[in-house]
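As structure tokens, the structure follows; a few thoughts come after it.
Every protein chain except one is present and positioned as in the full complex.
First chain written, first letter: the chains are A and B, and each begins at residue 1.
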Amino acid sequence: MKKIFTYFFLILISLYILVPLYVLLATTFKPLQEIGISDMWKLPKDWSLSGFIKAFQKLGPNLKNSFYLTIPATIISAFIGSINGYVFSKVKFKYANLIFAIILFGMFIPYQSILFPLIRFLQSIKLYGTISGLILVHVVYGIPITTLIFRNYYSEVPNELVEASYMDGAGFFKTYTKVLFPISIPAFVVVIIWQFTNIWNEFLFAVTVTSSPDKQPVTVALVNLAGSQVVEWNVQMAGALLTALPTLVVYVLLGKYFIRGLLAGSVKG
Amino acid sequence: MRKKNLVIGISVVAPSIIAIAIFVYGFITWTLRVSFSNWNSFSALLRGEYKFVGLRNYIRLFQDTRFQTDLWNTLFFTLFFLFGTIALGIIMAILVDKGLKGSRLFQNLFLFPMAISFVVTGTVWSWIFAPGNLPNNPQGLNLLFQKLGLDNLMWGWYTSTDSLGHFNLALIPVIIAAVWQLSGYTMAMYLAGLRGIPNDIIEAAKVDGASEWKIFWRVKMPLLTPITLSALIILGHISLKIFDLVFAMTGSGPNFVTDVPAIYMFELTFRSNRYAMGSAIAIIMLLFVAIVIVPYLFSSMRGEKR
Partner (left out) sequence: MAKVELERVWKIYEGKVEAVKDATFTIEDKEFVVLLGPSGCGKTTTLRMIAGLEEITRGTLKIDGKVMNDVEPKDRDIAMVFQNYALYPHMTVYDNMAFGLKLRKFPKDEIDRRVKEAAKILGIEELLDRKPRQLSGGQRQRVAVGRAIVRDPKVFLFDEPLSNLDAKLRVQMRSELKKLHHRLEATIVYVTHDQIEAMTMANKIIVMKSGVIQQIGTPHEIYNKPANTFVAGFIGSPAMNFVDSKIIQDNGLWIKSSGLKLKIPKQFEEQLEEYVDKNVIFGIRPENIYDKMFAMAPVEGENTAAVMVDVVEPLGSETILHLVAGDDRLVAVVDPKTEAKEEQKIDIVFDMNVMHIFDKETGKAIL
């Protein structure tokens, strides 16, 4: 009896979670003639990829931009986080905790509060409107979270391991490359997934730092697509699906690590 | 550790510290400076002459009815969003934690919205909540209501200008979408907490004769207080700076019924070139977030030391 109640509520909540997904998929695969608003809740009679293809034609270049942006930014910020995490967990220095807290604050600020100077700064170093500029932005503002995740990870590594390496004759960097880095794979997976998802999904920097449509990441292109009244609903929904697809794939394949990154964001983990 | 490593270590993190110093604290100071200036047009910016106008931009903002609406919207959005997300998150966690067959599947399902961009969420939910032409050509949920014979449930959703006191009812769909996106995250936090409670405590309570319900409210929940606090703070700060979701879903709405400070800031800065006013909003947002986050950060750091 209790079990039935539990399942009842689980399914009820699942419906809430699934409704947008249903609408997204059903609309995406409807052909043009079925997308009248009165058919919205129906499954497609003729499954069609036409909306999907059209969306891909429109968003294809932006998807490419997003990959060009997300992949390098993710990799660079993972490495920075890793070496920072090493220092903040294994090199004890005065005010380390205070400095770390000051860095960490950077991940909570509303980016509106740095946006205007940031854009002026990017303009002055000629990176405004470029993918490289966006990469720089994501790398810098990714420092707090990546450092946090690696710091927490390395805190679990016994200090003696690092000390044994020093005694064995390794210096600071050799200890990193030969001892810490090889055992950091789980943390790298967490950070890479987290950064990939966040940078891919990000909108505010994307819309303000890029100006020309051919440089825009896919999130911006999607909003523009959805905002234009002339575009059919199936194309819009297909666009949304396309935008969500890479992170969804990552989630489905590596969900466990995704959750770890998620929880790291609440500082105490 | 030895001095040499100390020197190397500090020089390794120095670039990051400097980057954060400039990109976070330097830029905030810059924004603060702009918010005290007269840079409210493109030409003023081009001339580049800095004229200090004190709190004029802030005063103008607080007199601005749109900004007042934004503050009310933020308040009500935050309240209902926090309540909805945490309540649903706890319920999800309890249900999943029972460990019935398929729990894992439900857990993954509840969490998947977190992997999706707010922009996608906004796009899809705006299609669902689009009211259509009432009363004859309803769309989205209204259409569903009509088909189910629940015509009187049809309303304008995010296009509605109705309000209860200062609470714009048009925010309801936005809140539903936001709860949809983040309740899974809250569930994950609570699940982590629940799984961290040592089993012997629960067993001790069982031996003492506590019912499952009592165990939950009297034993587990008090132990989860730190999680609730974390959730309130993390979700609270997200809600105070919410932008993408609203921007993609409804924009400002008629009479700014779904407007939030972040959108107003965006429009002032990037559409009307009123940089000083935009900066003033940004600073106000930062203050809101700082009030929530700074004590939390410092207590976490101190807690770690012990």
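Basically, contacts are C-beta pairs under 8 Å (C-beta built on N, C-alpha and C of every residue); 3 or more make two chains touch, one makes a residue touch a chain.
All figures in this text were calculated on a predicted structure; none of them were measured in a lab.
Novice: Please pick, from A:12, A:49, A:98 or A:164, the residue that touches the omitted chain in the full complex.
Specialist: Going through A:12, A:49, A:98 or A:164 one by one, A:164 is the residue touching the chain not shown.
Novice: Among A:64, A:178 or A:256, which residue is in contact with the omitted chain in the full complex?
Specialist: Per the contact definition at the top, the residue touching the missing chain is A:178.
Novice: Where does chain A touch the missing chain, residue by residue?
Specialist: Residues 158, 160-161, 163-171, 174, 178-179, 182-183 of chain A touch the chain that is not shown.
Heads up, the rule we're going with is that only the chains that are shown with their structure count from here on.
Novice: Can you tell me which positions in chain A touch chain B when the two form their complex?
Specialist: By the definition above, chain A touches chain B via 3, 6-7, 9-10, 13-14, 16-20, 23-24, 27, 37-38, 40-41, 80, 83-84, 86-88, 90-93, 97-106, 108-118, 121, 140-141, 143-144, 147, 166, 171-173, 197, 200-204, 208, 219, 222-223, 226, 233, 236-237, 239-240, 243-244, 247-248, 250-251, 255, 258-259, 262-263, 265-268.
Novice: Going by the contact rule at the top, pick out the chain B residues touching chain A in the complex.
Specialist: Within the complex, chain B touches chain A at residues 1-2, 4-6, 8-10, 12-13, 16-17, 19-20, 23-28, 30-31, 34, 88, 91-92, 95-96, 98, 100, 102, 106, 108-121, 123-128, 132, 137, 139-140, 143-144, 147, 180, 184-185, 188-189, 192, 226, 230-231, 234, 237, 240-241, 243-244, 247-248, 262, 265-266, 269-270, 275, 278-279, 281-283, 285-286, 289-290, 293-294, 296-298, 300-301, 303-305.
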